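What follows is part of the complex, with its chains left where they were.
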Amino acid sequence: MPEPVVYLNGKFIPASKASIAIYDAGIVLGATVTDFTRTFHHKPFRLEDHVHRLYRSMKYCRFHVETTPEEMIELTLKLNRKNTALLKSHEELGIIHFVTAGIFQVYAGSAGSGEEMTPTVCIHSFPLPFYIWKGAYRKGVHLVTPSNRHVPPQCIDPKMKYRSRLHYWLADQETHLVDPKGVSLLLDLDGNVTETGGANFLMVKDGVIKSPTTRNILPGVSRQTVIELAGEMGIPFVEQDLQVHDVCNADEAFLATSPVCLMPATKINGMTIGSGKPGPIYKKLMKAWSKLVGLDIVAQIKASKPPKSKRK
Amino acid sequence: MPEPVVYLNGKFIPASKASIAIYDAGIVLGATVTDFTRTFHHKPFRLEDHVHRLYRSMKYCRFHVETTPEEMIELTLKLNRKNTALLKSHEELGIIHFVTAGIFQVYAGSAGSGEEMTPTVCIHSFPLPFYIWKGAYRKGVHLVTPSNRHVPPQCIDPKMKYRSRLHYWLADQETHLVDPKGVSLLLDLDGNVTETGGANFLMVKDGVIKSPTTRNILPGVSRQTVIELAGEMGIPFVEQDLQVHDVCNADEAFLATSPVCLMPATKINGMTIGSGKPGPIYKKLMKAWSKLVGLDIVAQIKASKPPKSKRK
């Protein structure tokens, strides 16, 4: 049976062969930057923005790769073509880029090249599992603020999309005590709302979309899409320090992230947000976004089904 | 040619096959705990202590593995026997344990099992590259305090040996601007000295060994060995908040870490520490340690040579 390809260090290889040496700094140190792009109608959405952010992240980490951004885009499109060919027509891809600092020579022992570290570059994809998100689209997710805090920018800057995220894992362990399907909304060291493990947090109050400041968050591409769509629709968008009190008293809240565009958030720490249902500005934004990409995003998700192997 | 084995998820496999799926949470999130043990005369040093710390780290992360600590010790000893057989007699092994949160199902796409995440468990080893450390043993390392800060315990607790360490990588980028061989000594958010990327920091002032408090550091096994040896020799050992001013005005400083036991640190931010040479308490400790393990640790390192492939 045909399988998707993975781009790894200059070559396209079958997904089942895609693995990383245990000496790679991506494993040894979590020294990895990444990005995530999804397709609409099989076309990557704002791929340039994602690739450029990846290069900003690499710059900050001093990862020096020979591939140019333009070449990276080309490689991505090629991978997308190959892997799309294996999809059913209603399916879409999530495309992941990641770059690690390369092989950590000392641990490699005799397997080490003894040379300077060269970044490990990988592009891979997977069919977006829309069926997983169906329920959350309809009812909204439950946000929970765990007691551990987001890593602050003076340690690792969250404006990079990076993968040293054990704090997210730890946060989820606490969150799942409250609600096994809860989503961790991390606070910063001062108690301000930041972001979830996979999405930007946004809320609406009195007709204004409010976001935490970029000090503590990834300046997400989906969030940027919201800024632009809101701008076109005349909905104000502001950045400010927000706390849980703001969230529980918001009119609406939602998460912005590439795989799902926007996902409503209807509870926080057990308290209902707004009406407890996806709100009008959320719906307006999703409608505008659907128009932008030429397909009904919500309908696509609602129509999705789990693969047979996962139905019982 | 025979190659070392790696223990991975229940099997011993050749090192050259030891790799991790790109969907593993160890790569995707840096959600990995680890430990590091070295041998003396081919016998792992304080292996129980290292394995028990690994289990404490796993407990905090809620990684549930079926292997018991006793079994883990057995597996380690087995791996040590196999891989020691490939060593020259004057060589020693560094043995690494790491456990990740397991396969991140969503990213795996069709390759995902659809089941609960099961931790990935790995044990591997490499011959300790003593020759790399020869110079530093003789002259001491140059500590540099970069401008980014150690991740604080309210985000990820450093008492675990974990691998979301992009901040170490970033620190090194700054440190290497000062000195390409410099070692990053990270400060905490309040400007206190913490630890380096691979070792505990210790200093001597007026006959007392001083350590940062365990709030911000790994309670290292080598550091524990120092505590015990110092206790036997009647040298006081205290924990307190230390700043760079303390370090530059210390009588001696050294790093404690499994691969090298103790390494002198003779400069900080360009300032000489003490006499600028390995100090008397350092030497006493190394002597006691050598006696404890029945070999002259410093001599062993001094006698080491780079592998032919690395001599030019």
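Per-chain numbering from 1; labels A and B assigned in written order.
Basically, a residue touches a chain if its C-beta (ideal position, glycine included) is under 8 Å from a C-beta of that chain, and two chains touch if they have at least 3 such contacts.
Note that this is a predicted model, so its numbers are computed, not measured.
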- Whole-complex copies, counting every chain including the 2 in place: 6
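Heads up, the rule we're going with is that only the chains that are shown with their structure count from here on.
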- Where subunit A and subunit B are represented by their mean Cα positions, the distance between them in whole Å: 32
- Contact residues on subunit A for subunit B in the complex? 3-4, 6, 8, 15-16, 18-22, 24-32, 60-62, 94, 96, 98, 100-101, 106-111, 114, 122, 124-127, 129, 132, 148-152, 154-156, 162-170, 173, 189, 307, 309-310
